[in-house]
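Removed: one protein chain of the complex. Kept in place: all other protein chains.
Every chain is named by a letter (A and B) in the order it is written, and numbering of its residues begins at 1.
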Amino acid sequence: MSAGGPANAAGLRRDALRERLALFSLSLPALVLVVVTMVIPVAWLFWLSFLADDGSLSLVNYRRLVVQPSYGRILLTTFEVSGLATLICVVLGYPLAYVLSQLRPRVANLCMLGVLMPFWTSILVRTYAWLVLLQRNGLVNDWGKRLGLWEAPVSLVYNLPGTLVGLVHIMLPFLVLPLYGSMRAIDRDYLRAAANLGASPAAAFRQVFFPLSLPGLLAGSLIVFILCLGAYVTPAMLGGGRVIMVANGIATDIQMFFNWGAASALGVVLLVLAAAMLFIASRLTRLDRLFGSHGT
Amino acid sequence: MSRDASLPISIRQVAKSYGPVTALDHVDLDIRSGEFLTLLGPSGSGKTTLLMVLAGFTRPDQGSLRFGDHEVIRLAPHKRDVGMVFQSYALFPHMDVAANIGFPLRLRRVGKAEAAARVERALEMVRLAGYGRRRIDELSGGQRQPLSALDKQLREHMQIELRRLHEALGMTTVYVTHDQREALTLSDRVAVINHGRIMQLDAPRRLYERPATRFVAEFIGESNFLPVEASGGGYCLAGQRLKLPADFVPGGPRLLMLRPERLRILDGAAPDQLNVLHGTVQDVVYQGDTVLVQVLLAAGAAVAVRAASTSGAMAAIPQRGAPVRLGLAPDDTALLADDGFAP
Partner (left out) sequence: MSWLGGPASETQITHRARLWLYVLAALVMAFLVLPTLIVIPMSFSASQYLEFPPRHWSLRWYANYFGSAVWMQATATSLKAGALTMLVATPLGTMAAYGLFVSRLRWARLVPALLLAPIVVPVILVGIGIFYAYVKLKLVNTLLGLVLAHSMLAVPLVLVVVSAALKSYDMSQERAARSLGASRPLAFLLVTLPQIRFAVISSAVLAFLTSFDEVVVAMFVSGGDNSTLTRAMFDALRDQIDPTIAAISTVMILISSLLVVLSQVFGRSR
């Protein structure tokens, strides 16, 4: 029995610390990589946005964002496009997620492969496919004429509709996946209880199923919206220069004008927007858990 | 050269806290060489934590742990040479049975031939000879793991198997359970543990017949408790002086512990040496192997009496509402301190 204090306490504390450090060091390489290649460069950009051309600290870059109308247009376009794309994704994605959640797990998993397939094809390939499909003598126009929907070829690409189609195609899986998960998790007994208590199928859906699926829907919508905010390739390829979103503006400022100040300021705005959306998302999901589903 | 598997274990002042929660409260425990000791307690009592400390997976805040002469408290789990059996089987599904058993041998670089022979012997000992090539998912529940997730009969059969193995191998064994019947069946001694502290350490019989505190009495077996008044060097229940066991040591306020099966329904004249309690029969419940009789004592409390279900014994039970006399042998008259602990 040791005379000075509880037995082995100091040694055990040292052992515990050593183990904690050893386990932390497992994450260290990944952390170093992320900090060096992402955190530091982005922080650098942050810093750049507050520098004027002569190197002094100033808000001139942000002032330019407010004063020059082109930037206002860019931000407006970005929100419009992101909002529209998210809306379309919800309208198309909800029914799909619902049907998938009703299938037997094995069949659903197979269909999921189809939903996930866009993930393992390059965004370029997908956007290219839409270019082909939506061009003046492309498949869609062809069939439109054949089905008598229109006479002259409709301009479906190199504009807003084309961009939206491309965006929705890319973002849909991001909505369907969390929504599917949330729908699968809904206890079937709730629906049975609703039917037992006298609810018609439509009422059961409206008052029981839909509210319970809202957390997944909200999560998916926010993910889609945030991703759309930062979209680059799709508006670049399918927008024909008519759809300029924040990411395009940033790229142009760098590649054409070498205006790092403007680009970084715009970038900071984008980052702040994305972070704000994320924050709202986390608040919403927490609130949801607190209050449960609304409804009569 | 095989290491000694029957080393005594000495636990001194082992303490572990998780923030404000005390998991182990300066535990002292001595486990004898070759003994089968069970840590018995409710969930959250600290029994699993103590076992994890023994195995080395939980590092205590302080304390000493010796296997024989060696201080092992700071030793990594893989150096301690303890065999641990997990609740969730923890059999490696990506290896067959022989590879599972031979895993520790392979780690110690035992030669292939010797390892194969030892694996075979081990399989024979657990009555799975010839199962070496089987994959884990081909084994039934009872083959994978004795006890826990098995049904009652299979479990009891397995408990006896476990005792047999322990007797054959003579290893110092520490077992963890919340099932008091299992603890009594398997163990040489049982340590009842609650709130990170050992309440009582005794052989099964003493634990059952002489529980030290109310918590232990309630945790092991069924019992009812009646407060008794101290009077002139002894104790009284409802004014009647109680005949106490020979080894009784008086002192302080006490509770009378009544085990249902130790109360006898008296028929005719009461033998002199028994304590007698008077009451009225409330209910008689037939339970197959025994009959449970609910009695409301004249002293005011309700007690349960367990009687044999033979036709003779049942005939002696008065009807509902009829008066009844219960006999309690002095040796079964256990008075214990009310420690205020809820089990």
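Details
Keep in mind that, in the parts below, a residue touches a chain if its C-beta (ideal position, glycine included) is under 8 Å from a C-beta of that chain, and two chains touch if they have at least 3 such contacts.
What you see is a predicted model; the values in this text were computed from it and never measured.
In the complete assembly, the contact with the undisplayed chain comes from A:204, out of A:7, A:81 or A:204. Note on the undisplayed chain: of the listed residues A:115, A:156, A:179 or A:243, the one touching it is A:115. For the options B:103, B:131 or B:248, the residue in contact with the chain missing from this view is B:103. Interface with the hidden chain, as seen from subunit B, comprises residues 55-57, 76-78, 80-84, 86-88, 90-94, 103-104, 107-108, 135.
Within the entire complex, the positions of subunit A that touch the omitted partner chain are 20, 23-27, 29-31, 33-42, 44-45, 48, 92-93, 95-96, 98-100, 102, 111, 114-115, 117-126, 128-133, 135, 137-139, 169, 172-173, 188, 191-192, 194-195, 199-201, 204-205, 226, 229-230, 232-233, 237, 246-247, 250-251, 254, 260, 263-264, 267, 270-271, 274, 278.
The rule is short, and it goes like this: only the chains that are shown with their structure count from here on.
The distance from the centre of subunit A to the centre of subunit B, each centre being the mean of the chain's C-alpha atoms, comes to 56 Å.
By the touch rule above, subunit A contacts subunit B in their complex via residues 1, 6-9, 11-13, 15-16, 19. Contacts from subunit B toward subunit A in the complex involve residues 12-13, 15, 59-64, 73-74.
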